[in-house]
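A single protein chain has been removed from this complex, and every other one stays in its place.
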Amino acid sequence: MHVADPSVSLEVLVETSKLEEALARFSKERDWDRFHSPKNLVMALTGEVGELNEIFQWMTDQEAREAGWSPVTAEHVGEELADVLLYLVRLSSVLGVDLNAAVLDKLAKNAIKYPAGKGCAF
Amino acid sequence: MHVADPSVSLEVLVETSKLEEALARFSKERDWDRFHSPKNLVMALTGEVGELNEIFQWMTDQEAREAGWSPVTAEHVGEELADVLLYLVRLSSVLGVDLNAAVLDKLAKNAIKYPAGKGCAF
Amino acid sequence: MHVADPSVSLEVLVETSKLEEALARFSKERDWDRFHSPKNLVMALTGEVGELNEIFQWMTDQEAREAGWSPVTAEHVGEELADVLLYLVRLSSVLGVDLNAAVLDKLAKNAIKYPAGKGCAF
Partner (left out) sequence: MHVADPSVSLEVLVETSKLEEALARFSKERDWDRFHSPKNLVMALTGEVGELNEIFQWMTDQEAREAGWSPVTAEHVGEELADVLLYLVRLSSVLGVDLNAAVLDKLAKNAIKYPAGKGCAF
């Protein structure tokens, strides 16, 4: 899928191809490809985002900002962030989406949509 | 945060530092840092994952597999995948989590947890 | 499905049968039953919860507490809460789950799990 024009996509903001390959191999070795339909992967991604919410749900803002300071919480947070990324990269891979091109495209749109600054969102 | 031992983290499966910098700059220029608390970013990430679900919710498995084939759907899918990645990278950045180290750590755990193959999850 | 013993389930904490009927009729009249598989409904429910997150994501705690005070925000919040409930009730209906019995069962478990009070969750 090409979501950005070729000249722009020469820039590399995010590089995930080695992870894509590792996940494809891991899945194939376990005969998991049949489970990895786009809809199933969206649900699995959602499940991991749910776990991320569960870590933070009762924390105060201050506790959440310091979540990386306690080794136990930091490891837990790192695991959930990794899980979200693993499923996101796997999903993009299965859909044939070039994540870097998609990101460049979205950032260009955001720069137009939010020129200087009121409101908030990327 | 260190979630992997240093010798392992020499391997680079995913590289997001340039995107982290671009997002930090984008946020600072718009005075958005005050909005980007970990809890707010988890909620924003959740919102984008919700939009991803909305794209696929009524599709058949076959339609979902072919979502990258129609330019319009492909662009929509690419945008939502990008949005999820943008918030995930921004969240990791704010929390001080090294995504590549977290991914290596999680893959190592998964390799032990799922040695050859029944069940499914990364 | 029986998740509570009959004597307990005589108590009615939540009554959704009229809504179930209204949704079943609405779906049948539009020939939507073929879309309403459990997996699709879980994804649709997730999409609505994502929209709920989007309403609150950049609000301060104080702004969130006052969300019901502005008529425009209140109407938006009411719509998303309703959407979540509609899909939840429809999903339960399709799965044959008695929501009131499930709630009674869960409350009984919670009363045992959280006898007086450290930590937080229902």
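When the chains are written out, they are named A, B and C in that same order, and each has its own residue count from 1.
Following the convention adopted for this analysis, a contact is a pair of C-beta atoms (placed from the backbone, for glycine too) under 8 Å apart; a residue touches a chain by one contact, two chains touch by 3 or more.
Note that the structure is predicted; figures quoted are calculated from it, not measured.
Set against the missing chain, the residues A:Leu19, A:Val49, A:Val77 or A:Ala101 yield one that touches it, A:Val49.
Mapped onto subunit A, contacts with the missing chain fall at residues 35, 40, 43-44, 46-51, 53-54, 56-58. Against the chain not shown here, subunit C presents residues 1, 3, 12-16, 18-19, 22-23, 26, 29-32, 35, 37-39, 42, 44-46, 49, 52-53, 56, 59, 61, 64-65, 67-68, 74-75, 77-79, 81-92, 94-97, 99, 101-103, 105-107, 109-111, 114, 116-117, 120-122. The omitted chain makes contact with subunit B at the following residues, 39, 42-43, 46, 58, 61, 120-121.
Please note the rule applied: only the chains that are shown with their structure count from here on.
Looking at which positions face the partner, subunit A and subunit C present mostly the same ones, since more than half of the interface numbers are shared. Per-chain CA centroids place subunit A at a distance of 1 Å from subunit B.
In whole angstrom, the spacing between the mean C-alpha positions of subunit A and subunit C is 28. Shared interface positions of subunit C, defined as residues touching 2 or more other chains, are 43, 46, 58.
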